[in-house]
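One protein chain is absent from this view; the other protein chains keep their places.
Coming up: chain A.
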Amino acid sequence: MKLKVKNVEFGYNSTLVLENISMELDRSEVVGIVGPNGAGKSTLIRCIDRILTPRGGSILLDGTDISKMTRMEIAKEMGYVPQTTTRVFPATVFDTVLMGRRPHLGWKSSDEDVDRVLKVLELLGIIEFAMRDFNEISGGQQQKVLIARALAQEADILLLDEPTSNLDIRHQLEVMDIIKSIARSKGISAIVAIHDLNLASRYTDRLLMLNGGRIFAVGDPESVLTVENIRRAYGVEALVKSDGERPYIIPVRPVKTR
């Protein structure tokens, strides 16, 4: 077991945003987190990366409680792609991705680091923007840069918070393909918060459905993405079809509430 989340609780203020969350992540596994807006997906990911400190429960990384690890040790193990970022001061795409090397760097960046950054940029097909300013590329391109930074970090676990929300359909597929294939080939695990249920169904091994800060359903995509679950969690009537392997979802209309 690579990562174990046990009974985690968290609240930004007195009200709890996460209640009693437990989950596990295997080596090479891609786990998706789905759920409506405000369900607590981003919060859970931040707790796992210890950007936020949970109020209760524990998170074990290779059996070690991360509250006993330094930030730097955690950063070597887990890479994080935020949902949004804002930059005040200029930075080139190259320098932004080079930041991912930070946990491995001394004061000077070596040639090797530069080569790794170039390789990741090539992998994501954004090398042509390398010397452009981060603020001057499109939202989708920015999102790819942030993913590139996490990949450059060479961590064992990737935490991605809606990595495809700004991408066109081709790039959505490309990015999910990349995540899936490095998970398979390099034994990296990933937790992906994602809104697109069809993408989630196609690219994840297991799904965690959150609603109101609690785990609503957990399991393989087929067992989680049911008509009943979608209606109760999202308030949406949907058709669930299957291509034999994975379910795909056609949302029909919001459930009328009286």
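Quick note on the criterion: a contact is a pair of C-beta atoms (placed from the backbone, for glycine too) under 8 Å apart; a residue touches a chain by one contact, two chains touch by 3 or more; residues count from 1.
Everything that follows uses one rule, which is that contacts and distances are computed from a predicted model.
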Protein that the absent chain corresponds to, by UniProt name, given "GMC family oxidoreductase", "Succinate dehydrogenase subunit B", "Cobalamin import system permease protein BtuC" or "Tat (Twin-arginine translocation) pathway signal sequence": "Cobalamin import system permease protein BtuC"
Absent-chain contact - pick from A:Arg27, A:Arg71 or A:Arg184: A:Arg71
Sole residue of A:Gly32, A:Pro54, A:Gly79 or A:Pro163 that reaches the chain not shown, by the stated touch rule: A:Gly79
Identified contact with the non-displayed chain, of A:Leu16, A:Leu60, A:Met99 or A:Leu173: A:Met99
Interface with the undisplayed chain - residues on chain A: 46, 49-51, 70-76, 78-80, 82, 85-92, 94-96, 99-100, 102-103, 105, 107, 114-115, 118-119, 121-122, 127-128, 130-131, 133, 135-136, 153, 159
